[in-house]
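Every protein chain but one is kept in place in this view of the complex.
Then we have chain A:
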Amino acid sequence: MFDQPTEREAQELIESLGLRFEPGVDDWAGFYDNGRLAACGARKGYVLKMLAIAPEFQGTDTLGALVTRLILSGLAAGHETLFLFTRPQTASTFEALNFRILATHGTAALLEHGPGFEAYLAAHPAAPGRNGAIVLNGNPFTLGHLHLAEHAARQVDRLYLFVVSEDCSVFPFAARLAMARAATAHLPNVTVLETSRYAVSAGTFPAYFLKRRDEAALAQMRLDLDLFAGRIAPAFSILRRFAGDEPLCPATRAYNEAMAEVLPGDGVAVSILPRFEAGGAPVSATRVREAFAAGDFQRLAALVPPSTLQFLRSDEARPIAGRLRSPLKGA
């Protein structure tokens, strides 16, 4: 029978199978046999994780029942498409449940269930050509981003500027997208797109938002890059990815290093440009946020394009400055 397991029961089962327990999920599903937890799985947002089945129940349809529970839970929470992390050797078990593999790297595979990537591509028709891409958070959009975009746009037929959709940053997604659009409006061959969940999202790369640097973060980074090289790049004819070098943020720097290591092997060249400087120091979103929190608009004018400055002066941006000044400021 199905019931909600306690975290302790779930942790015991998950760890007995050599999987990692991660607390803090939205929902648990558990299957009991004679009062003992035989299978469990969890959902956090649109990500299914920690699906664990005791050996004597593997190969039965316990997994189908468990996944049904979690999909219904996801649908009830408004998630049409669900992500799942698993080991590459168990990916085929989930393919039999109509999950599709998005990316695999080393010890991890990322799968999805639902309309997902196909629907994303249908909503964003791609231009043929020798195209390039920048993936950025734009928190907020700086002169550094603008110079990178202008440089990249000159090298390619069309430049796709993917703005990270995940709302884990201090500037909300809608504002980051609007700033990127406004700042690049003068570049006719630039298309600004949302990444949805398909690049640097809480689904592909949760550690990015936690600024964690460990084995798990490295594995996620590589999975994220495999998804870019395997799915995004072919769909948008992207032959080169551009990034600014990162002197300040260690997480972004590690991601740049992984990018230069992984993508060329998959047919995507990588250009890492020296960071644009102002006033003898590199321009970064971190610096911009500091100046914005301090209300130093004179300093900001040297760091961001006029369109971003205009946004930062707007009423909409005022609560963001307040959040930046609070002790729990977002990155």
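We take it that a residue touches a chain if its C-beta (ideal position, glycine included) is under 8 Å from a C-beta of that chain, and two chains touch if they have at least 3 such contacts; residues count from 1.
In this text, contacts and distances are computed from a predicted model.
Asks: Choose one: "Oxidoreductase", "ABC transporter permease subunit", "ABC-type multidrug transport system ATPase subunit" or "Citrate lyase acyl carrier protein". The correct choice is the protein name in UniProt for the chain not shown.
Replies: Going by its UniProt entry, the chain not pictured is "Citrate lyase acyl carrier protein".
Asks: Among A:I14, A:L37 or A:I71, which one touches the chain that has been omitted from the display?
Replies: A:I71
Asks: Of A:Q4, A:N98, A:Q155 or A:Q310, which residue touches the hidden chain?
Replies: If we include the chain that is not displayed, A:N98 is the one touching it.
Asks: Of the residues A:H113, A:R222 or A:R241, I need the one that contacts the missing chain.
Replies: Of all options in A:H113, A:R222 or A:R241, contact with the hidden chain holds for A:H113.
Asks: In the complete complex, which positions of chain A touch the hidden chain?
Replies: These residues touch the chain not displayed: 61, 64-65, 67-68, 71-72, 75, 80, 95-98, 113-115.
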